[in-house]
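Note that this complex is displayed minus one protein chain, with the remaining chains in position.
After this line comes subunit A, so read on.
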Amino acid sequence: MKRDLMDIVCCPLDKHDLELDVDVEEDEVLEGTLTCTDCGETYPIEDGIPNLLPPDMRD
């Protein structure tokens, strides 16, 4: 995930801003977490792709 994607992504549930926490980064963020600054829901960045599925769509 490129850092500038933060300009357009948001929480799928309430559309509020997300906070980015990076665990692994090279040219892009490979592993990390996006956290909704309003509802607190967390979304993982897995092997470079953010998983922004709502909780009821996850495995």
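Definition applied: contacts are C-beta pairs under 8 Å (C-beta built on N, C-alpha and C of every residue); 3 or more make two chains touch, one makes a residue touch a chain; residues count from 1.
Definition applied: contacts and distances are computed from a predicted model.
Here one chain is missing from view; checked against "S-adenosylmethionine-dependent methyltransferase", "Branched-chain amino acid transport system ATP-binding protein", "Lipoate protein ligase related protein" or "Acetyl-CoA decarbonylase/synthase complex subunit gamma", UniProt names that protein "S-adenosylmethionine-dependent methyltransferase".
Mapped onto subunit A, the footprint of the missing chain covers residues 1-2, 5, 8-13, 15, 43, 46, 48-54, 56-59.
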